[in-house]
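The structure follows.
One protein chain is absent from this view; the other protein chains keep their places.
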Amino acid sequence: MAARIVQEFTKGFWKEIAPLRFALGICPALAVSTKVESALGMGFAVVFVLCLSNGLVSLVRHIVPDKVRIAVFISIIATAVVIVELVMQAYFYPLFLVLGIWIPLIVVNCIVLGRAEAFARKNPIGLSLSDGLGMGLGFTVSLVVIASIREVLGSGTWLGIPVFPADYPGFGFLLRPPGAFVIFGLLLASMNVISRRIEKRNA
Amino acid sequence: MTLRELIRMIVVLTCVTVVCAGSLAAVRLVTREQIDYQQIKFIKEPALKKILTDYENDPVADRIQIETGKDARGRPVYATLFPAKKGGAVVTVVLEASAPGYGGPIGVMVAIDPKNDRLRGIAVTTQSETPGLGTKIIDDPSFGAQFAGKPLSANFQLASAGGDIQAISGATVSSNGVSQAVIRAVGLYQSVKPELKF
Amino acid sequence: MEPVLIAMLAVGAIGLIAGALLSIAAKVFYVPVDPRVGQIGDLLPGANCGGCGFAGCLDLAGAIVNGQVPPNACRCASEEANRRIAALIGAALEEREREIACIFCKGDAAHARRRFRYLGIADCRAAELVAGGDKACRYGCLGLGTCVAACIFDALRMGEDGLPVVNPDRCTACGACVRICPRHIPRLVPVSQKAIAFCTSHDPGKAVKEVCEVGCIACGLCKKVCPEKAIEIVSLLAVVDPAKCTGCGKCFEKCPTGIIRPATGEAPLRREAAA
Partner (left out) sequence: MQDYLLMIVAAVFINNIVLIRFMGNCPLVGVTSSMESAFGMGAAVVFVTTLAGTACWIVQRLVLEPLGIEYLQTLVFILIIASLVQFVEIVLQKTAPPLYRTLGIYLPLITTNCMVFGSSILNIKQDHTFMQTLVFSLASAVGFSLVLVFMAGLRERMEAAGKVPAALCGVPITLITAGMMGLSFAGLLGMAK
């Protein structure tokens, strides 16, 4: 059992890392990745929502009729999201201002409902929690990677700390919406190349 | 689908939503104070810091809200006052008011010395005036400085309207917006003054 | 406590209204969905290839239940699956022979002339749009592999000679290649068909000879030699009737360009045999 829990946890990082493998949840991954700080904030918000929703869905999985399943799951997710929204507003207000509309939009992040539907609905609470944690952290990692590229090259800082000499002009394209798409596409491509190399070596 | 299934569907959905709403309302109740504090702190504090210099407390945490009337939907409207204290005594009260300018409403914070009924200073918080012209209300410190030290009984209208304030040339409408906002703030202060106990 | 109650009541009411509305809608707008549709859908391959002419496997399942099409309308389903589908709707399964796709052109790079070098998008449909393709024969295979790309069962590959090759074991006769080819070169034939005239050109013999060494020149020798009268010349093209053909092989020897051949198993081109 313990091994299973560890396995469900770790798959979220490489084998099934959601935004990069399945192109799920790419909307927030693109929108809030101009700065590492906001990426971290968004990532942890999603981790919290995923754990809470996976746990609750797993608890109620036997009493919910099939026809209203989606409505019930989405209510649970929305509740988790509003809790995050309120707590963030109360204690991390600057972050709340930066993330803005993307906090309520966690509700419709495909990863969250996807995990509820595909995993938590069929598994006991322990596994569901570890799945949620793993997937959420995997999402955070991908977000931070993209944000690092964009922040370092785009504005010459990382988490607000300057990494280039002060006269670095900044690659503004990366901070704009089109730049996000391009960086994400290139990241996916390099991920493909690496995976294929590994496969070839194992074969 | 039988009637039983239908009813079960509705009951489950309703129960879930009720429980969700209940727990959210509870969380809201717990965090409400903190959220209000944060919102006001992040929006108002920079302006507060500009006009308040010598104080020891957190004016945002010590803010006073006084009901001034009801809005169109019948909900109460509050005026928020920020008291700055030194040595336990209130030395300055800050409040905000706004009036229409050239490009939109101009928000002005006014610092009042409650003991002597004098203005300590003003600061523009929100504005959308023409850059380079209307924005002189912020960029030209001598304009705002006219208000400092005047008693509350002074005439804060522009000189062209028979008052004591010299408008910035080329930005009369914006200047008028500021002076109207100050007049409103002072009026607000006078109306709630009886309820203040320092 | 009051704000909590208000919230619970308001959202609860919205939930109740939504639930009730959905239930009422489900009742009022109830569409009787035959449970057999789902069961048949499970039996079908689920590849949604569209070979049956419906939008997908479930769509076909609905049509089978409604009796619009026979239970074995899916060309890709195994015989076992077809039998079980037929059993489900209680219809007798009418036996139908398995078909496979055949490439009706032998004009490879060595035997068919090209009018120009085509360097555009590697897709037959695109090539067809450029002055009718690079092949001198306006009926022949363009050889850019659009049919190969269209096959979701991996039954087609591009041969070294520039013509697609069918793997009869994998072909499910879904017809995707038949539909996508701008020149209708791949065609479905019964697996038992013994002889086929591998050409689609309706040009007169002289015109065919100018552009291709392995086209049907409509000489009619095959028709004359066939003891079963199984071959007809239809608008300047030899056509074998599979119902009559016994596979005696007389036409294989007689055809001057060697395009009439056994349907399965490769026989040498006549020219090569002679050389």
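Lettered A, B and C in written order, each chain numbered from 1.
Assume a contact is a pair of C-beta atoms (placed from the backbone, for glycine too) under 8 Å apart; a residue touches a chain by one contact, two chains touch by 3 or more.
No experiment lies behind these values; they were computed from the predicted model shown.
All shown chains touched by the missing chain in the whole complex, by label: A, B, C.
Contact with the chain that does not appear here is found for just one residue of A:Ile5, A:Cys27 or A:Val60, A:Cys27.
The chain omitted from view is touched by exactly one of C:Ile14, C:Val191 or C:Val234, namely C:Ile14. Annotation: of A:Ile17, A:Val46 or A:Val81, A:Val81 touches the absent chain (contact as defined above). Against the chain not shown here, chain A presents residues 23-28, 30-31, 70-71, 74-75, 77-79, 81-82, 85-86, 101, 104-105, 107-110, 113-114, 176-182, 184-186, 188-190, 192-193, 196. Listed for chain B, the residues touching the missing chain in the whole complex are 17, 20-21, 24-25, 28, 73, 75.
Although one chain is not displayed, chain C still touches it through residues 3, 6-7, 10-11, 14-15, 18-19, 21-22, 25-26, 29-31, 55, 59, 121-123, 125-126.
The definition used in the following text is that only the chains that are shown with their structure count from here on.
Averaged C-alpha coordinates give centres for chain A and chain C that are 44 Å from one another. Annotation for chain A: residues touching 2 or more other chains are 67-68, 71, 75. Looking at chain C, one finds that residues 15, 18-19, 22, 26 touch two or more other chains.
Contacts from chain B toward chain A in the complex involve residues 1, 5, 8-9, 12-13, 16-17, 20, 23-24, 27-28, 31, 34-35, 38-39, 41-42.
Contact residues on chain A toward chain B in their complex (touch as defined above): 60, 63-65, 67-68, 71-72, 75-76, 78-79, 82-83, 86-87, 89-91, 93-94, 97. Residue ranges of chain C in contact with chain B, taken from their complex: 3-4, 6-8, 10-12, 14-16, 18-20, 22-23, 26-27, 30.
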